[in-house]
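Mind having a look at this structure? Questions to follow.
Only one protein chain is missing; all other protein chains are in place.
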Amino acid sequence: MAVAPPPTRRRKRRMDKVVEVVNIPLNWLEERSGIVGGVKYFLFRRVPRDTNWFHTLGSATLTAFLVQAGTGVILAFYYQPTPDEAYESIRHITHDVTLGWLVRGMHRWGASVFIILLFLHMGRVFLFGAYKYPRELNWIVGVLILPLALLMGFTGYLLPWDQTAYWATVVGINLNGTGPLVGPLLAQFLRGGDEIGAETLTRFYALHMLLLPGALFALIGLHLYLVVRLGVSSPPWSDEAAGRERPEPEPSGDGGLVRPRARVPGRPRGE
Amino acid sequence: MIVVGVIITLIFAFLWARDVMSPRRKRAAEPEPEPGHPAVAEAEPERYDRNAFLELTTLGLGGVITAVVALPVIGFAVLPAFTRQEYEGVDLGPLDNFPENEWREATFLLEPSAGEVSRRTVFVRSNGDVDGVPNMTIISNRCVHLGCPVQAGGPREDQDAETFQAGDAEVRLTPVQPANFSCPCHGGAYDTEGNRIAGPPVRALDRWTFAIEGGNLTLVAPYSVGEVEGEGANAQIEAYQLQGPGEHVDGLSAFLYPIQAQDFE
Partner (left out) sequence: MASRYITESREQHKRYKEDVEREGKAFHPYAMFHDTVMSLVVVCVIVGLACVWFFTADEASEPDGASTSGTLGVLYEEKADPGTTSFIPRPDWYFYFLFYLLRIFKWPDSVVLGTVGLPTIALVLLLALPFIDRRRERRLSRRPVALIAAALTVVTMGVLTYKGATAEEGTGATGDVARWIEENNIPEGDAQEGAQLFAESGCTNCHTYLGSGVANLGAPDLSGIGNEMDADQLQAYVANPRQFGNQVMPVYGDTLSEEQLAQIAAFLEASKGGG
């Protein structure tokens, strides 16, 4: 019965055409930069079969950080970092600017969520033993990210310049001052002088907006690169953990039992 | 400055890269002639290794450029925090506002040009005259544990507060009856001479030196106190250079804090 080609083949030919068209700019980009290949490698790389929901904590932390970065940049459009105007600009953002309350609220609560997820992620990595060879460097990078994130919280806390901001910062800076030998000098540097004042606020603003985020972006980038390069580790309780010990091969006196290969998602059958 | 540095870096980088690619480098990497030919060694044209010279110069100049850019920038970031701050006297108003043996909580602007951010508080008690000279106990309200605002342990009469205009800065005097001073942060407590009686503070409360100018009480400069013996006009005060909160002034732990920011000019 010679009828029109079955619908699936027609759809398939249309799909092929769409793919062809989309590929034109992608191929142009790939030939001149290699970026497309990099993205493809990142997206379609293999991860262990038993990767589970615990492994999402890392990317959740990254999402929280990106929310902070995004809302932070928007807030910077309206915030004024001087003692006389900071408080008023915060009030302005909260009450007058369209959806300013939402952006400010997201930034403030995003900070707490970020810290919580950070600790949860750290705990997950610790309990999974995923800091052992070859991921020691990744763990160290992560531990360096932790105090930077806490410092972001500390420097950001001063910016609204209300009572709780001012006094928590007084205590925090003096805390640094109690460190032996260099403590007083460090406190002096953070304060920008003998007393907390306009220099302190500007300094904290620069730290919070430029220096610390720069360092964080760099370290997080390194952290992600190492994750992709070294691979994600399997949960330790898993029976099919990647890299598990293989049982010693049986001496071939018993007829050679062959383990059947399981069906694996994402791979065509027969490979 | 940065642009000049970048241009210099780029020029030298280009020269170095070109030299690395050139055939001369490959020749210089060949094995040296045997040591048994001193005549050849002396006449050898490549004795002065241009390669090494260029590499060293590049690194050296790179270092110079980095220093020329970085040192002023770092100096700019760090040094202003250490410039000496001269305290201008703070006028707290006529001496008559401070009746003998009564405490007043005085808030004032330490630096009127800086505005409200420089508002500070002291507890002032007049101890009468000693040898014809008025004697005052002036205690700072910053806790010497970590800098929290210390509160007077006693009733305050806010309704009897007086204000005094010193230029464009307002000084407010509130009568208080402290039996001690306490800090709300971590449980520090001090007696009426500022000595520590409980909690983590590491020394007595800081005090201010004062002067009487034209019948007005003037605060001169703050200083740190180790311990105070005696009371009021008879107080023996162990005075030290002003230090930050949490820093011991005496005892073994004082060795942890040998350098103070005020030691820099």
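Side notes on the structure shown:
All chains are identified by letter, namely A and B, in their written order; residue positions are counted from 1 within each chain.
Just so we're on the same page, a contact is a pair of C-beta atoms (placed from the backbone, for glycine too) under 8 Å apart; a residue touches a chain by one contact, two chains touch by 3 or more.
Everything numeric here is computed off the predicted structure, so don't read it as measured data.
Although one chain is not drawn, the whole complex shows that of B:62, B:112, B:134 or B:149 it is B:149 that touches it. Contact with the chain that does not appear here is found for just one residue of A:29, A:171 or A:206, A:171. Annotation for chain B: contacts to the undisplayed chain at residues 105, 107-108, 116-121, 141, 145-146, 148-156, 177-180, 182, 184-187, 189, 191-192, 196-203, 246, 248, 251-253, 256. Mapped onto chain A, contacts with the missing chain fall at residues 42-49, 51-53, 55-57, 59-60, 63-64, 67, 83, 87-88, 90-91, 94-95, 101-102, 104-106, 108-113, 115-117, 123, 126-136, 139-140, 143-144, 146-147, 150, 153-154, 157, 160-168, 170-172, 175-176, 178-180, 183, 196, 231-233, 236-237, 240, 242-246, 262, 264-267.
In this section, only the chains that are shown with their structure count from here on.
Between chain A and chain B, the centres computed from C-alpha atoms are 36 Å apart.
Against chain A, the residues of chain B that register as touching in their complex are 78, 80-83, 85, 110-111, 114-118, 146-149, 185, 243-247, 256-262. Listing the residues of chain A that touch chain B in their complex gives 83-84, 167, 170-171, 173-175, 177-178, 180-185, 187-189, 191-199.
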